[in-house]
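Note that one protein chain of the assembly has been removed; the remaining protein chains are unaltered in position.
Which chain is which? They are A, B and C, in the order written, and residues in each are numbered from 1.
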Amino acid sequence: MRTISMLEAINEALHQEMERDETVFVFGEDVARQGGDFGATRGLWKRFGDKRVKDTPLSEAAIAGIANGAAMAGLRPVAEIMFGDFMTECYDQIVNHAAKARYMYAGQFKMPLVIRTAVGAGMRAGPQHSQSIESWFVNVPGLFIVAPSTPYDAKGLLISSIRDDNPVLFLEHKMLYNFKGEVPEEPYTIPIGKGEIKRPGKDVSVIAYMKTVHQALEAAAILDNEGISAEVVDLRTIIPYDRQIILDSVSKTKRAVVVHEAPKTGGFGAEISSFIHEQMFYDLEAPVVRVAALDCPVPFNPRLEDYVVPSTADIVKAVKSLF
Amino acid sequence: MRTISMLEAINEALHQEMERDETVFVFGEDVARQGGDFGATRGLWKRFGDKRVKDTPLSEAAIAGIANGAAMAGLRPVAEIMFGDFMTECYDQIVNHAAKARYMYAGQFKMPLVIRTAVGAGMRAGPQHSQSIESWFVNVPGLFIVAPSTPYDAKGLLISSIRDDNPVLFLEHKMLYNFKGEVPEEPYTIPIGKGEIKRPGKDVSVIAYMKTVHQALEAAAILDNEGISAEVVDLRTIIPYDRQIILDSVSKTKRAVVVHEAPKTGGFGAEISSFIHEQMFYDLEAPVVRVAALDCPVPFNPRLEDYVVPSTADIVKAVKSLF
Amino acid sequence: MALSNEDLIKMCRQMVYVRKFEEHIEEEFKAGNIPGWCHLGIGQEAIQVACHWALRKDDYYFYDHRNKVMTLIAGTDPKAVMAECFGKKTGICKGKGGEMHIADKSVGNMGNNEIQGANLAISLGTAVASQIRGTDQVTAVFFGDGTTGRGEFHEGLNLAAVWKLPIVYCCANNLYAISTPHREAHAVEDIADLARAYGIPAEVVDGNDAVAVYEAMTRAVQHVRSKKGPYFLEFKTYRWQGHFVGDPAANRPEEEVAYWKARCPIKRMKERLISEGIMSEADFERMSEEVEQEIHELIKYAHESPEPSLEEAVEDVYYGLEVAAR
Partner (left out) sequence: MALSNEDLIKMCRQMVYVRKFEEHIEEEFKAGNIPGWCHLGIGQEAIQVACHWALRKDDYYFYDHRNKVMTLIAGTDPKAVMAECFGKKTGICKGKGGEMHIADKSVGNMGNNEIQGANLAISLGTAVASQIRGTDQVTAVFFGDGTTGRGEFHEGLNLAAVWKLPIVYCCANNLYAISTPHREAHAVEDIADLARAYGIPAEVVDGNDAVAVYEAMTRAVQHVRSKKGPYFLEFKTYRWQGHFVGDPAANRPEEEVAYWKARCPIKRMKERLISEGIMSEADFERMSEEVEQEIHELIKYAHESPEPSLEEAVEDVYYGLEVAAR
């Protein structure tokens, strides 16, 4: 099969869904003329024109507002917020409207909108362009949060997100945009809310998403040499997270490590950790351990940045601490 | 000692700090002329005048912006955001500026600002005026989050928050505004980051904050009759939470329940639960259990509202499940 | 389209209807039968009623806390609105929204969202939808003077102007946001002047004169429906009561309140109809009593309506995904 980057996979999904469904439209800052800051929307403007591919002013609240209103009117808006860090500027539209309109108006409205945004550290982009934002949104019932780690997952999950009738926050890790993998040319879907075992193992479950999945895989390879067989669980969706895949994996391995790039305190790893303890406390051989960023913003200096976010070595170390 | 309400305690703290330190000033929507939507700022305008007590337009981003800029310039701004639900509209100012200015500018600035806001369910105020908002902010290093449960704590903690050189999000539970308790007349401080045992016990630790502390106390009384001695730990500060008091309590009781009013999934209880498991897994007799709201918005209908948020009975049930 | 005598009578009746609807809500609220809060729009009936006469059934409407009764004029079953205020299962939002969250998709009411200003962003979306679909549907968004302080006011107006979106902005300038006088919170006396700066045609309208409101709204809608871009109306008006029932609104000068009560939109309409011989005092009394009866029925209905069942609390959180109950 053909090998393409995650950026190309996202771009292809957008093309195919716009082709398939004329209620899909794309908008955001610099998405038309320039094809997006990272290039995810390249070609769409030429192909689908001004009406369905729109450059907006720097107006994040308006962008998310358009998504809300258009979804309520029955379209399938796909908005881009250039950096996840700027989701702060449309936080109200997501938390108080996208996530609640269906509920507070008692099911009268579907909210089939997608907000795509680039997240994560590694680009030496400093404290306001490098954040992991998922945990800002995990205590907001009504919202889905999708977080792919591979081009294949990104394409399938983006197509599912666009077709889904719930609001979806679609997270794209900047450091994965150029990551390549096999991706079918035809459109396909991956169910939201389903994780995937990216590497089977029997001694410990390493639960991760986005970039940390790849670090978990590296760690698993290292651990293998040391006689520890690690199973890598890629959640792929953060909300609703795949409880079953976690239970299945951990009931086999009896040990788990959760990894994410956001700071540890108050991060989403806490949810996974407490879920596992609540459900399988008596089966566990050791406590679930979180591997995460330090409790500080992401600094600009490359060495500091790399120090602050979790490394493969940190995962290896955490796993070993369980034996 | 004299008994006053939490609202009065807050009001007194504001008066005393404005009296003591002329760099303290208060502003927000309807805080001057009307004394705030709930009355927390009553009397300040008359006493301290236009310059230090200011009604603003409906401009939440500007309100938080003023707090940021004035703090950077060396004042001690105390802003009111009428409802915690509207913190969404100044989320950027808190997350990307208040919490990061000190760090990203390498310690050049202190950020001695306080944002007070009314949170929580129970007023039949519906989905957009009843939220528990703490977990939106717990993964944001650089920010303190204070959450008192009694008039005494509210006064002492508000004074500490105003005097502290970090940005503080000060949460006031609406259903506690009229809750009365003994409060000294003179100013005093309570250290931020220190919890308090609100009721000692030996069989189980019930860890709570704000309104749920009172429910935990009710539950403890009920449990007592059934021969279970519950220790009620009031965190009082959410970030940085008092790790020591938790360790001390749970190493004695070997069982813990965490209670909050926010939805369970992704709520702050997950942090406490995973912390306890990480630290004391081998000492625990049972898994830490979270008691929280259902994973939905807060509905308007009173019966539904009461059903959605955790009840005293839910705490009792959770505690019993550990034995 | 000029209003016929019949139209004027009907309009007058609608104004009486929404007034009485709210008066009864107030009464029920004070009696402890309605939970939460009540924001009454008494004094603003001309806007609440007449604007709708210039709109079409398939248009999109965004109201706010002050104007929820507009949905009655749009065509929502009044029983369902009253029941919603009571939080009952038969409410238009099944008791989950309450008076602050009344939407009725079937009539184009997209929800009176209670984060002030948010609808100024959301309304862009329905307008974009009309544009993408190529329909001539108009989006009408209603908000108060205070709400123009919010950032979304700017983001919304700017985008609406650049993209020539089909939006009629209807600002009810009732001089206050809760306790704060418009003048002390806003740099402009006439908000319309701010709208004009974006190149949006704007009018200041006597918001207590139903016919003037209707005529201005007709001009606005015509402009917008013919795809010339947004239009802005500022209605000068006044709310007679506090921000919500129970708010004494103590800071407002008594003379000011008296001045505006004298300019009651219903009295105005009634006097006009009587002086033009379209209606007699007795006709008006008869009509008022009729309305009174109708509202009584609504109240009765609301009282007798069942509460939602507890499981409904976790319904409609997601589409196609269940949330666990207790």
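Here is the rule we use: a residue touches a chain if its C-beta (ideal position, glycine included) is under 8 Å from a C-beta of that chain, and two chains touch if they have at least 3 such contacts.
What you are looking at is a predicted structure, and each value in this text was computed from that prediction instead of being measured.
Engineer: Wait, the hidden chain, what does it touch out of the ones we have here?
Structural biologist: A, B, C
Engineer: If the hidden chain were put back, which of A:Pro112, A:Gly142, A:Gly269 or A:Pro297 would touch it?
Structural biologist: Hidden-chain contact among the options goes to A:Pro297.
Engineer: Which candidate, B:Gly28, B:Gly84, B:Pro141 or B:Pro287, sits in contact with the chain we can't see?
Structural biologist: In the full complex, the listed residue that touches the missing chain is B:Pro141.
Engineer: For a quick check of understanding: of A:Phe25, A:Phe48 or A:Phe86, which residue touches the chain that isn't displayed?
Structural biologist: Touching the chain that is not displayed is residue A:Phe86.
Engineer: Pick out which of A:Glu29, A:Glu134 or A:Asp203 touches the chain that's been left out of the picture.
Structural biologist: Checking each option in A:Glu29, A:Glu134 or A:Asp203, the one touching the absent chain turns out to be A:Glu29.
Engineer: Touching the hidden chain in the full complex, which residues of chain B are there? Just list them.
Structural biologist: Within chain B, the residues that touch the unshown chain are 23, 25, 51-52, 54, 56-57, 59, 61-62, 64-75, 77, 92-93, 96-97, 101-111, 141-142, 144, 164-166, 193, 240.
Engineer: Counting contacts across the full complex, list the positions on chain C that touch the omitted chain.
Structural biologist: These residues touch the chain not displayed: 149-155, 157-158, 161-162, 184-188, 193-194, 196-200.
Engineer: Of the residues in chain A, which ones touch the absent chain?
Structural biologist: Contacting residues on chain A, toward the hidden partner: 29-30, 33-34, 37, 55-61, 85-86, 88-89, 123-129, 294-297, 299-304, 307-308, 314.
Operating definition for what follows: only the chains that are shown with their structure count from here on.
Engineer: Let me spell it out: compute each chain's centre from its C-alpha atoms, then which one is farthest from chain C's centre?
Structural biologist: In terms of C-alpha centroids, the chain at the greatest distance from chain C is A.
Engineer: Between chain B and chain C, tell me the centre distance in angstrom, where each centre is the average of that chain's C-alpha atoms.
Structural biologist: Chain B and chain C have C-alpha centres separated by 36 Å.
Engineer: Can you work out the whole-Å distance between the CA centroids of chain A and chain C?
Structural biologist: Chain A and chain C have C-alpha centres separated by 40 Å.
Engineer: In angstrom, rounded to a whole number, how far apart do the mean CA points of chain A and chain B lie?
Structural biologist: From the centre of chain A to the centre of chain B is 30 Å.
Engineer: Residues of chain C touching 2+ other chains?
Structural biologist: 96-97, 101, 113, 115, 151, 317, 323, in rising order.
Engineer: Check each residue of chain A and list the ones that touch at least two other chains.
Structural biologist: Residues 92, 96, 103-104, 141-142 of chain A each touch two or more of the other chains.
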